Every structure is written in C-alpha cells, then in structure tokens.
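The other protein chains are all here in position, but one chain of the complex has been omitted.
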Amino acid sequence: MAKAELEPVIGLEIHVQLRTATKMFCGCALGFGEPPNTRTCPVCLGLPGALPVANAEAIHYGLLIGLALNSTLAPVSTFHRKNYFYPDLPKGYQISQFDLPLCSGGKLGEVNIHRVHLEEDAAKLNHVGVGGRIDQANSSIVDFNRGGTPLAEIVTEPELSSAEQAGQWLRLLRTTLRTLGVSDVNMEEGSLRCDANISLRPAGSDQLGVKTELKNMNSFRFIERGIRAEVERQRALIEAGEEVVQETLHFDPRSEAITSLRSKEEAHDYRYFPEPDLPPVVISESMLSRAAAELPELPAAREQRYIEQQSLSAESARMLAWRAELGDYFDAVCEADRSLDAQAAANWVAELQGRLGDQEAEDSKVSASALAQLAALVASSKINQGGARQVLDQLVNEGGEPAAIVADQGLEAVGGAEQLAPIVAAALEANPELTERLRSGEMKPIGVIVGEVMKQTRGRADGEQVTALIREQLGLS
Amino acid sequence: MADDIQALSAAAAAAAIADGGLARAELFEHYRARAAADELNAFTWVAEDEPTVINGPLGGVPLAVKDLFCTEGIPSQAGSKILERYCPPYTATAVANLAAAGAPLLGKTNQDEFAMGSSNENSAYGPVLNPWDRSRVPGGSSGGSAAAVAAGLAPWALGTDTGGSIRQPASLCGIVGLKPTYGAVSRYGMIAFASSLDSAGPLTRDVTDAALFYRNLVGRDSADATSVAFPGPIDLPTSERLDGITLAVPTALVDGEGIEAGVRESFEASLETARELGATIVGCEIPSAPYALSAYYVIAPAEASSNLARFDGVRYGLRTEASTLDAMYTQTRHDGFGAEVKRRILIGTYALSSGYYDAYYGRAQRVRTVVSRELAEIFTKADFIATPTSPTVAFRLGERTADPLAMYLSDLFTIPMSLAGTPAISIPSGLSEGLPVGLQICGPAFSENRILDAAHALERAIGFDGAAARSGGV
Partner (left out) sequence: MIDRDELLHVARLARLALDEDELQTTAAELSSILDHVATIDELDLEGIEPTAHIGDVEDSLRADQVARSLPREVALAPAPAIRDDGFLVPSPQGE
C-alpha cells in the first residue's frame, strides 16, 4: 500500500462553567473554594423528594453564547436525564440536553460549531487512602459544593487539523466567552475544560478514521502537547500497520504519557429520556431580545474595527482582538495618548507582551500610560529604537516613568545636524583610508563609519540620519 | 364525647372548633390516641404532642400524611427499608400548605414501597389491614392513609396517586379519594415514583371534606417547575342534583372480563341514581384503555428506575458496606429495595436501554398521546366519564402477591386518567358482600369544582354509611 500522507482530524468539546450567582437547578450560591459541603441543599444533594428548577440566567448565558457563535437558537429546548452511577452524581443521573439543545450549528473563526447545550456539573471527588492498610481499597470523599454548577457544553465539528490550530481556536473561544462575561474561563481552576476527539485519515480523504477521546486537559499548553502526542501515537500505530482503538484517554503533561482512562471498559448506556421534572423551555421573544441587546463587541468584530478604523495590520488586529486582555491594554495605551500612531502603539504592545511570556500586560509593572509615553518618545525622535528597548527592559523589571529613565540613564537621542555633524566629521577624519574608498564610490565601509559615530554617541544617534550626514559631507548624492 | 368526636367529619370538627363547641387539643388528643392504638398497621409514626398549630381554615383538624411526603425531622421512609429512620431536613410543600392552613401533623401512614403497589403488601413495614375486614387489603399504594381515615384513626389524610394510588384504596376502604389535575398540587418534597404521573390529593370521609382539604392544597409552587396555578378558587360543593349533566360510560371497558358482579351491580345502581338526579347517561369508548395499562407499566417503571437511582448508599439511607464501590452500590440496593421495587427498576431500566427505547418507552409515550386525545374527545360530548374505581372489592391478603400482572390489572379503570393528567374522584357507591365499592368520576383538566359538585350530589343520594368501619381499627 502506498503511504498516503496522514492528516489529523480534531474536534473539541468544551465545558464552560457559567458565572451565574446560583447553581443550574437550585438556589445554592456557586462554590469558590469554600469548606466542603457548605453549598448544598436538598436539590443539589439529590435528597428524596427534591426537584430541579432551571436557572433563567443560565439559559440567558446559553443564548448569549449561541448568538456569539452564530448558532441557531431553539424555539423550544428540553432537558433530558443521562443515567449513570457515580459518587459525584447525587441523583444517579445528570440533567443535560439531548435532542433539543439550546443552540445548534454556528461558526467561530474558521471552525463550525455542532451544538451548545446546558447541563449541571458533577461534584468533586477527593481520593484518599485508608489508614495505611494495603489490603483495603482506597476511599474517596465527596464534596457537593461544585455539584450542580451550570455548564455550557460547546461541541465543534471535527474540522481542526493541528494541535496549534486547536490551541489558537480555543484562545479565540476563551476570549469570546470572557468578552460575553458568561464565565471566568479559567482553565487551571476548571471553569473551562476541554476534551479533544482525535483521528487520522489519508490527506484528502473525506472519511473519518477511528477516533480517541483525550479527556480534561487543563491548560492551553497541555492541550496542544496532548493533541500532538496523541496524533503521533496514532500515526505510529497506523504506520506500523496496527489499529487505533476507540477509547477514552488521559494525557499526563509531566511524563507526556497517554493512558487509557478505563481499564474495565464498560459499554455505556445512558438511557437518556426527557426529564419529567422540567417542562420544555420556551425561548420567548423577550429572552431573545434581551440577549441580543446585551451582546458585546466580539473578537471578530473587534479585529475588523482595528483594521478598518485604526489601520492596524491584519496580524496586529488579530493578536489584539483574539486576546481580549491584550486588546484592552492596547486600547488603554491609545487612550493615554491619542496622538499616537495606532500601529506603532500595537507594535510596542507586542514588544512588551514578548517580554512578559504568560503574564498579562495589565498585570505587569508597565502601565498603559508608561508604554504610551515610551511610544511617544520614539515617535518624536527623543530616543531611538535601541534606547527605547532599553527603557522597556527597565520598565518590565522595575516599572517607572520612561522620561525619567531616559534622563537618568542619558538615553536621549543625539539628533539634529548641529549635534551630529561634528561627530560625523571627526569620524571621517579619523579614518582617511576608508573615507577615500567611500569617495571613490565604494559604499561598503560606510557601516564602519556609522558604527564609529554610534560608539561616540553610545548608540543614541539615529542610524539613518548618520548615513545621510556622511553622504552629505562627502558630497555623495 | 369520644363517640361524638368520632362521628364528626373533618369539616364539621373544624366548624365545632370555630364556634367553641370543641377544644382543638381535645380533638387532636382523640385522634392521637386512636392513631397510637392503631391495630391496622396504618401508621408508621404518630405524633406525641400536638405541634404548634397555625390558625387557619382547616381549624386545627389533625392530618395523617402518607410516608413518602418529606416532613422535617420526622421519619419519611416511603415504605422502604432503604430509607429506614431517614429524617429529611425539609418539609414537602403539600404538607406545609396544609399545616399553614391549620392542619397539624398527626402521623405518617404506611404505604406500598415507593408507592409501587395496589394492596399495601409491598411495604417494608408490613401490610395494612382493611378496617372492613382485617383479612383483606386496604388497596394501595396509599393504603395506610385510606385505612386510617376509614377506621376513624384520622379525620383525613394526604395521599398520592400515580396510577390509582388514591382512588383505588379509597374505593376498597369506603371513603372519598381525589386525584387532582397533574400539576395542580406541588410535588416538591414528595418522594418520587413516576414524576410525570405523581399527584398528591386528599383521602377523606366525604366530598365536602375533600373540597375543604383540596382548596388548601392546590397552588403554584416555585420549587416545582411542573406545578401550575389552579384557575380560580376551589368551592365547597353544594349541588344536590345532576340536571343537565351528561355521564359517559366506557361500555366495552366496564363490560369486560374481570369485573366482579357485585361491583357491576353497585355501579349500575349508581348510574340509576344519577339518572334520578337528572343526569343523562351515554355510552362511550376509550379504545386505547387496555393499551393504557401497558403504556403505564412502561412509563412508570422507566421514570422510577431513574428516580430511585439516588438511593445509592452515599448520602443517606441504608448502606451495605463493601470494599469496592460497585459492590457497595449493588448490595445496598439489593438489601434496601423490596421485590416489587426491584421488578419495576429492572423493567424500567430495560425499557430505556439502548435498542429498546423506541419499542417500549417511545411507543408508550405515543399511547399516552392517544389516551389523552380519546378522553378529550369524550369530554366534548359529556361532562364526565364514570366507571367503577376498581374492578373488584378488597381482596384477601396474599391473594395476588404471586402474580404481579394480575395485581397490575387492579388499575385498569384508573390508569387512563393518570396518563392524561386529568382529575378523578372515587366515592363509595355501596357495599358488595359487606365490602365497599367505589364509583369513579373523571372530568377534563381543572374541572375539580364540577367533579366535587357532582360527587356531592351523588354522595347525598347514595347515602353510604361508613360508620361500621370506624368502630373498629383500634
């Protein structure tokens, strides 16, 4: 068999904890690290006789997500019971949605959305050993504070083709959700959780291969690394002529090992049926208009605005729009000095972010007004690029005022013909041989002369201006 | 004096208290003492002192409550071993509504486990005896409630009806039982059997008591998403005639096999009485009725299999310790549930399982649509549908336990209304060989006022006397 190039096909399932005041089906406040089992009631403990009542705000958040993802919003949406036993599931079923999800279809960026539905989160299980007795099974302790937290599950079509693309798209989704204000979207704290369905197929084929499901990766880096590792694992299997087995997998970011999540694979039979305790939710005109009215500017629109109104490059616009915090910071820089050229400001924001790594610009020691001041100093030629980078380094490390740092460290640009001309003349004089070669039309040595001038000015001169002066003094045109 | 108190209906007792002729504490103590001396096994818990009573329209008349209603700090075991001694941290809305209207809790009554049964023989706390004949069942699943009221151990009682569990025991015990329109009474705090069918309602000595009880029971509850506000108030019935009223009798159904001659006789006498009161009797057909029974025995177990999944030994109730989680689950549920509950959990799980859903649950839900349509069609031509409540009088203890299917057939006349969510009342229509027979009157959704009125007129004309049962019981 001729070896066709194998391409990954990746679909994502994202669980988003909604930031409502109360749980999905009861009035308990959402838990944020309170002592265990202090945020429970008969409903979220699954006590006999207790009944769920759906949280209107969670439905509203679901509609906001649907609008942001250009989904079709169901006129009537129903809840179903998904039946299975697990200690973190107090009722023996999870209330979820099945055949009539709140939102169907849609698109974000280049990726099509399959559906968005609402459900309740499981409780938290903490595993503990039993009093040192090896022959005894381990135990778990259940804390129901998290149980019943509203979740939106967003499912993409299997259209992503690389780990990088998946990571990038997930950032866009996260920014979109954060902009909507529907979730904290904090992966480390579990308010945004991602599973990936991964398969490989010969490039150009339209058939899907056997897929595996990679569970619960809790950071962007792990997601990209996990997907990459699973793609490689599958590739190796296929190339060795072995079969990929459909299974649920766990990625260990420390060892990069991928392990099967269920040793005893049991065919699931969730016995979905319509939740009799919850009547169908009719999405009224007023619910729709409220959601539409509350829809903020989303990353895609922001990207467009940056390009059209502030003439940013496509690359800058996307970088700032898809990372809302960075975009907000950029907006603050522009606001601090309205005379700034937006692209120059964007470049300085990018320069700053490059130095910060994972830290957010707004959490750094560099205030937006300081960065604006720095950009203005460059724009007015008070300092050159090299000097500005030095100032930025110091701002990142210690904070402060750019003007003060410039003055302190004597970083003002040496500019203007009056200041530079004598220095250029001296440099030419000190290198008669090179000067002769330049006069004869050989331009190579000009760099040495410029370097000499830079040395004399400790890098504060503008290279282009120095070159112009050399040509002028030697009568070259 | 005790005999005088015993002779009072709940409404009459409330009136006597209101005009000062009877002390509230005396009334409570009278029934408390009788309930405590219960020989029918009707009660699973009896109050020791009168609780704080709120002044209200129910006048302090004590209330017996089916065990599956959660009552804060008081055992609420739903007739199951898996909830032995379980005391919930909250009270069901229905019980709270009645307490707020002035009906203090007298005791909790025995029932079939999780309301699954038609004889009260499926209780983990033993069967209840019928006060008319202690060798016979009181019916079920609200058997304890029905027996307590019939024997005068309680003035009135709260029960639940999923496929007939108020009407059938009311019929077998010779009292009045009202199954409301689905959603008219909150289910919050009622330990669920089949959520889309469960309804809470009164078991009382007479129709007036049922109306008084029911008017304080209904209401939209924000804690039950399926509850609805009753359109308008519930009136106390005054009718003495049935002029202009049309009663439809599903001829094929009531002429079918399995209906006892004595029951048929009493039913026909009731129809004759209705005619004399001015009613018109017409025939009708509910062609789907036999299938309704099948649909019910899919839908109810399916929902129950899911509703009972929460009894897993983790948060409350019985646990059989085991070293693995699965062994703990399966052994706890094996030890905690009785045979009938296990049977229904298995049927329900099967009916919902992959590959069978459409054939069983899906089809059953379609039958439900058909039943609702057929009843609605009848109500365009008739005010009410009338049937015997149960095809038989109270049967002997143990007589049907060996054959679950035969037991299920007890619900033939009551199940169509359960599937359609429509209200129905059972009133005593007479005796057959010394045992009570019930007449069922069913109307469209929210027609309770009209049903109570018609039942009131029939009750007066029939003149059933339940005093014989009230002299026993202790």
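Each chain carries a letter (A and B) given by its place in the written order, and its residues are counted from 1.
The definition used in the following text is that contacts are C-beta pairs under 8 Å (C-beta built on N, C-alpha and C of every residue); 3 or more make two chains touch, one makes a residue touch a chain.
Note that this is a predicted model, so its numbers are computed, not measured.
Of the listed residues B:6, B:246 or B:294, the one in contact with the hidden chain in the full complex is B:294. Within the set A:55, A:384 or A:457, the residue that contacts the chain not displayed is A:55. Which of A:109, A:279, A:400 or A:445 touches the hidden chain is settled by the complete complex: it is A:279.
Touching the missing chain, out of B:81, B:343 or B:460, is residue B:343.
Listed here are the chain A residues that touch the chain not shown: 20-22, 26-29, 35-42, 45, 53-59, 78, 85-87, 125-128, 137-144, 264, 269, 271, 273-274, 276, 278-282. If you put the missing chain back, the residues of chain B touching it would be 86-87, 89, 181-183, 196, 222, 225-228, 288, 290-291, 294-295, 297-298, 305, 309, 312-319, 321-331, 333-334, 337, 339, 342-343, 345-347, 349-350, 353, 360, 362-370, 372, 404-405, 408, 420-421, 445.
Keep this in mind: only the chains that are shown with their structure count from here on.
Chain centres here are Cα means. That of chain A falls 58 Å from that of chain B. By the touch criterion stated above, chain A contacts chain B in their complex at residues 42, 45-54, 81, 83, 85, 87, 90-93, 136-137, 142, 269, 271-273, 276-279. Those residues of chain B whose C-beta lies close enough to touch chain A in the complex are 68-70, 76, 78, 83, 86, 88-90, 92, 187-192, 194-196, 222-226, 302-303, 305-306, 308-312, 314-316, 323-325, 329, 349, 352-354, 357, 361.
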